[in-house]
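Every protein chain of the complex appears in place save one, which is left out.
Here the chain labels run A, B and C in written order, and each chain numbers its own residues starting at 1.
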Amino acid sequence: MPVRETVEIGLNRFARRGYDLDEVSIVPSRRTRDVDDVSTAWQIDAFRFEIPLVTSASDAVVDPATAIAVGEAGGLGVLNAEGLWTRYDDPAPVYRRIREASADGAPPVALLQEVYAEPVKTDLITARVKELRDSGVTSAVRVSPQHTQQLAPAVLAAGVDLLVIQGTIVSAEHVTTSGDALNLKEFIADLDVPVVVGGAADYQTALHLMRTGAAGVIVGVGADSWSTGDAVMGVRVPLASAIADAAAARRDYLDETGGRYVHVIANGRIETSGAVARALACGADAVQLGEPLRRATQAPAGGVWWDSVAAHPRLPRGGASPAVAPAGTLQEVLFGPARSADGRTNLFGALARTMAKTGYRDLKEFQRVDLVIGG
Amino acid sequence: MPVRETVEIGLNRFARRGYDLDEVSIVPSRRTRDVDDVSTAWQIDAFRFEIPLVTSASDAVVDPATAIAVGEAGGLGVLNAEGLWTRYDDPAPVYRRIREASADGAPPVALLQEVYAEPVKTDLITARVKELRDSGVTSAVRVSPQHTQQLAPAVLAAGVDLLVIQGTIVSAEHVTTSGDALNLKEFIADLDVPVVVGGAADYQTALHLMRTGAAGVIVGVGADSWSTGDAVMGVRVPLASAIADAAAARRDYLDETGGRYVHVIANGRIETSGAVARALACGADAVQLGEPLRRATQAPAGGVWWDSVAAHPRLPRGGASPAVAPAGTLQEVLFGPARSADGRTNLFGALARTMAKTGYRDLKEFQRVDLVIGG
Amino acid sequence: MPVRETVEIGLNRFARRGYDLDEVSIVPSRRTRDVDDVSTAWQIDAFRFEIPLVTSASDAVVDPATAIAVGEAGGLGVLNAEGLWTRYDDPAPVYRRIREASADGAPPVALLQEVYAEPVKTDLITARVKELRDSGVTSAVRVSPQHTQQLAPAVLAAGVDLLVIQGTIVSAEHVTTSGDALNLKEFIADLDVPVVVGGAADYQTALHLMRTGAAGVIVGVGADSWSTGDAVMGVRVPLASAIADAAAARRDYLDETGGRYVHVIANGRIETSGAVARALACGADAVQLGEPLRRATQAPAGGVWWDSVAAHPRLPRGGASPAVAPAGTLQEVLFGPARSADGRTNLFGALARTMAKTGYRDLKEFQRVDLVIGG
Partner (left out) sequence: MPVRETVEIGLNRFARRGYDLDEVSIVPSRRTRDVDDVSTAWQIDAFRFEIPLVTSASDAVVDPATAIAVGEAGGLGVLNAEGLWTRYDDPAPVYRRIREASADGAPPVALLQEVYAEPVKTDLITARVKELRDSGVTSAVRVSPQHTQQLAPAVLAAGVDLLVIQGTIVSAEHVTTSGDALNLKEFIADLDVPVVVGGAADYQTALHLMRTGAAGVIVGVGADSWSTGDAVMGVRVPLASAIADAAAARRDYLDETGGRYVHVIANGRIETSGAVARALACGADAVQLGEPLRRATQAPAGGVWWDSVAAHPRLPRGGASPAVAPAGTLQEVLFGPARSADGRTNLFGALARTMAKTGYRDLKEFQRVDLVIGG
């Protein structure tokens, strides 16, 4: 197994040295290029996307309508099969309570815990997938590893295009004494649709997840600015390093299989167009974005953001954000024009410009751009 | 003697490079596990505990009642033999003054100096130990190295289960010209009860303390967020490194004795469940917690925190905190459910989850978990 | 190609380690010197300047009058051929709107976008250059690489002394499929006036720009305290390292040509006299200053600052600052006396003192002064 730089924190106790996305920056190299000559497209299995955007499966930013709008804009919207839309026939009153609770700041975690205590209904899963499919865009739905065996059949039966099995921390080898653990490799082998799975945090886990037959692996353990996985669990994933390690696993797996390319999708505190560019520069094929989409006028929670882990009944690991005012339509958030300079609108126009100003034509080439630590 | 990474701060003047707990994080590895299959138990001498919790001997969070409650919850409560409960027959009015002084923020150090100026009474020591013993939980009492010869006889005569000899900075070799220094090794050899001793900050001191015959060594010099040992004395202990160094001393001493395992108990700014997990991941067998317990409804000072060193008559090295509102019962602080995501409740439920998500079954295995610096 | 220190951010993915100006400091060495014996002069082509100051081409601080005043004070003022003075016959009302918008803080980016939407007029370029020339100071005008072919003829025909071709990120090799890219080398070869070109961020780009025949290369990608190129594009240039790399390119190009010395002009968050000294100490021949000049009573925008990139119609990469009160005349900002100790007045008096206190007589020698990282 390849080894990264290590530090001896104490006698004979070693730690790897990891770098976060905001420690790494892109350095322009000697060539520049016209922005019109740049392509930001990528493809996973038979599905092609004009922008390397996979949405977070957070109810705060993805309802069926926005999933479809993201698809029409060239990205991949992911609906949560364990979210408000499969717990409630009409989630509108729930969204309203959360928005009202945001009048005084961030809605309390206890409110999220309460509204997510409502059970998931299989028939609502069927209905939601159908709505996505009927729109004509590529449909994707997320289930948690814990509930995959119970809920995935309904998702698949409804004809979803892509299945996303995502938890905060996922491994290819879940050990249990209760005897009914999900065997990812067997499960995926039996499916007709491509599967994206994660999050993973290191080379080893990423490689093992690739070996399950997944078409994509999510790298990162889901941190956004409101995430508290560090304070609660002591777990932290320096994302630039995790992406680069997963990209190394991708190369090694490509070699080991003689040509299977598994996509690396970066997830975690990617909240500006600069962070999108850096994640791809470190080796990701696409980024999973949640928080940045809450600034679109279409965002179902009206500018409030929460990650699904914030609703955990016993151990929430993140909070909800206060609401922000919309910065523009989804189209403007993704493609501009930007009316402010904070990196929160024109996310993919900015990416194309960074690629152009560093001389790259497509995302695969751009993964080789020069990087600098510091500054 | 083993040597850690060193830095040349100036010509021929070297310093070790140390890492603090918040610089180190846990990295999930390729295996995950059910949280129900995880054990957080540990054992020191004949005493077994369900959670690796030793309380600080601070009057702010430990009175006889909470010491017993901690014991019943599976941890070890430590009462201070030189605290309010042995200086006052009824400390309630003292607690009331401190709480009232916290109405405008942190109670002043001068107030602590004043209330701790009252002398310690031996008969109160006897009574307090008896109260602990009568409850049936494992009883533990702390004396300072300076007053061990004077006070320990009363503590021991009252039948305590465990003796904790704890000062901010303790060594196995105290030099004095006055001729009456405590010889820890001889003192411990004469005792029937196991002794926990500390704090120590490096490999050498930890090893020498292990050689005194102690059953456990406290690592760290007592810093919490209100500690000012750095500003006052220039002393700072990067705790992750100190724990790992002490764990190396534990291994070497185990080898040197052919099997005596001395427990390493980490102490110092461990204030969230994430920090608990990191301290154990760096090699500790248990953590000594004070400040986190002030959020329990049972905390005797009503949410105010101070370490005993804050009451030093000539050179206080820390302050009292303002009061916080309770976050739940002691049971909820230790085992949840958490109603917020700040890592300050469900401390040991979070630990179990971290162990499960990184694939470990027990604490001894968990000391090998992957670590990362940065991010 | 020479290689700087590299870091492995993940398996087989490397980044250079870069240092920012504020990480580097000057260390006095064993000699000191009288400040009156120090010269801060430099010369580019036939033009000599008493201070190593090139202004930013920002309308916030440079109008024809201040360009002339800077020239009379011994520096080089650069007027923007694509700024307010070539878009408006009388820009006074535009400045007034911006100043009024600063009553409540920073003027919005959208206002800048609006006022810069007015087209550039060639006859105004002619008039502005004439005004500069008539004053007798060395005249310099900036065009962007994108509009060089369209606008430079008018600038040159009007008899400018120095042409500045400056964009945020410029390369010697711009690739386009539209067939009309500017070939810098051919363009410069045809000119009679010296050209300064940039910004560049690394050794390679700087070397290639030197090979175009430029008399000076601007290093840095234009960041000031209001710049957001990092958040928007993920691009960041640790300036101390970029300057040192460009100085290495200068040396190598000097050797390769047997004596052509191309000047390195540092640009980017140089906002105090200390930063001026550090930029020169790292190897720059001159500094390009914008923001610091807004404190002069003559600054045309009354203390508001913006870089031209803040007005980009689709992707602004910086904002405007709130207004500051003037700190003194341009003369006082450049040469003191200082009435405060914030490093924002007496910029070049301070430089001379730093040179004297470290024992150097002129700027070329001063590029060898001892540096320290840290503190």
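Assume contacts are C-beta pairs under 8 Å (C-beta built on N, C-alpha and C of every residue); 3 or more make two chains touch, one makes a residue touch a chain.
Keep in mind that what you see is a predicted model, and the values were worked out from it rather than measured.
All shown chains touched by the missing chain in the whole complex, by label: B, C. Of the candidate positions C:197, C:350 or C:363, contact with the unshown chain belongs to C:350. Contact with the undisplayed chain is limited, among B:81, B:94, B:115 or B:170, to B:170. Touching the missing chain, out of B:73, B:125, B:143 or B:237, is residue B:237. If you put the hidden chain back, the residue from C:41, C:92, C:191 or C:372 that touches it is C:372.
Taking the whole complex into account, chain C touches the unshown chain at residues 2, 4-5, 19, 24-34, 36-37, 203, 240-245, 247-248, 251, 272-278, 281-283, 336-343, 346, 349-350, 353-354, 357-359, 370-375.
Listed here are the chain B residues that touch the chain not shown: 7-20, 23, 108-110, 113, 168-178, 181, 200-202, 204-205, 208, 221, 228-239, 241, 310, 313-319.
The rule is short, and it goes like this: only the chains that are shown with their structure count from here on.
Common neighbours of chain A and chain C, by the contact definition above: there are none.
The two copies, chain B and chain C, are related by a rotation of 180°, based on C-alpha atoms and rounded to the nearest 5.
Separating the CA-averaged centres of chain B and chain C is a span of 56 Å. Within chain B, contacts with two or more other chains are made by no residue at all.
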